[in-house]
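All protein chains of the complex are present and in place, except for one that has been dropped.
In this document, chain identifiers A and B correspond to the written order of the chains, with residue numbering beginning at 1 in each.
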Amino acid sequence: MKAGSKLEKILTSGQFAVTGELGPPRGADVEVIKKKAEHLRGMVDSINVTDNQTSVVRMCSMAVCKLLLEMGLEPNLQMTCRDRNRIAIQSDLLGAYALGIKNVLCLSGDHNKFGDHPQAKNVFDIDSIQLIQTVKQMRDDGKLLSGQECEGVPKFFIGAAANPFGDPFDFRPIRLAKKVEAGVDFIQTQCIYNMEKFREYMKRVVDMGLAEKCYILAGITPLKSLGMARYMAKFVPGLDVPDYYLKRLAGVEKKKQAEEGIKIAIEQIQEVREIEGVAGIHLMAIEWEHKVPEIIKAAGLYPRPEVN
Amino acid sequence: MDADRKQPEEPKVLAFCCMYCAYAAADMAGSMRLTYPPNVEIILVPCTGRVEIHHILEALENGADGVCVAGCEEGSCHFSVGNLKAKKRVAYVKTLLEELGIDPDRVEMFHISASQGPLFAKVASEMTENIRRLGILKWNKQRG
Partner (left out) sequence: MVVAERKPIKEILAMMAEYKKILLVGCKGCVTVCCAGGTKEVGILASALRIAKKKEGKEFEVIERTLERQCDPEYIEQVASIVENDGIEAILSMACSVGPQYLAKRFNVPVYPALNTTFIGGALEHGVWAEFCQACGNCVIHHFGGICPVSRCSKSLFNGPCGGSAGGKCEINPEVDCAWHLIYERMKALGKLDDMAKVFPIKDWSTSRDGGPRKVVREDMKL
């Protein structure tokens, strides 16, 4: 065991993992977090806590992770390079581990231009792959980037993101290989809608032997409505929503679109389970946490395995 | 520039005219006995591409209430793109005037071929009418 987190135990024991996601509030309200988290209890093995996603100021990921720990839930700390230099990153990692956080997801971060503070100065001292290296060095060598030995070594299970649909497509498996080389343990992919393209991506990834070197969790985001599907298709760069789903959602009356979206998500989960190299799913039910139990149960992923 | 001005309250329009087209058109208008307002003073230029942004601004600064740049029809410039350059510069001056809080209509670009004497007379009259409507620039009022 590298970190001994629940997520690590489930993945290393060969069981299909399920991770969820929780977006912290744009304020200091703890109740919101508790409410969202309760929907996920028993449904997912680990909960990603986003780090000011889309560059919108939200409660800090580490604090929310600690709140989840207090609730007896396992958090996965998302950490971006957008707002911190290497000093802050290492400091935060040490602090996170001291609080009991064992999973960390290494991200470059959405550009601040998208968020609520486009005037901000961004950092990007290091990038996501270099962040993986940093966490690994701290864990495996017990050393900070300066070479300073850690007094108390942070043992993280190291995650990263992958977008199979970003361009250039041919480079995507190579980029994943770089993350593996940097020392990643698990990967959570961008929301998958174009299943055909994802299959092609996974085929290449498996052929390169990458699926044996890290656990790949397929990203699933249920479409709440035709409007959301259209928005994802049009305005989220590097996200591929085929017309097929738009037509399917347009084909049902508005009241039933949510139901249809859930149906699609369940089908997608079944499909990705069949794909070689997929070790689990990462269910990102954006502001729809209360639907997670329904999806997980319908997908036959409930109850979740117990580990010690 | 101001000495021969007959009516001090009359606006002054400066026209930069290309020798290959608009200037010849003005000439033709004259020989055809077409009338156009005496407010328009013509400056002969070898090509409207020679007219710089600061020439237009300095005209407004020093007595003109309106400036027109009259060049060849698009595609007919004797220096191939001089008139197109002039057109872009006039557009730039318009944005500058807007920034200064001055009506951008005080400056216009026209395309007039050598054979279009009547068009020149019409443009000169319309431009003068327009500038008359916009009024004499404040600093030009005490000129003469």
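Worth a mention:
The rule is short, and it goes like this: a contact is a pair of C-beta atoms (placed from the backbone, for glycine too) under 8 Å apart; a residue touches a chain by one contact, two chains touch by 3 or more.
Computed from a prediction, not measured in an experiment: that's the story for all the values here.
In the complete assembly, the contact with the undisplayed chain comes from A:I129, out of A:L22, A:L67 or A:I129.
The missing chain, though absent from the display, is touched by one residue of A:Q53, A:Q190 or A:Q257; that residue is A:Q190. Per the touch definition above, the residue from A:K143, A:K178 or A:K291 contacting the chain not shown is A:K178. Not every partner is drawn; the one left out touches subunit B at residues 52-54, 57-58, 60-61, 96, 99-102, 137-139.
Residues of subunit A in contact with the chain left out of this view: 81-82, 86, 108-111, 113-114, 122, 124-130, 133-134, 145, 161-163, 166-168, 171, 174-175, 177-178, 181-182, 190, 237-238.
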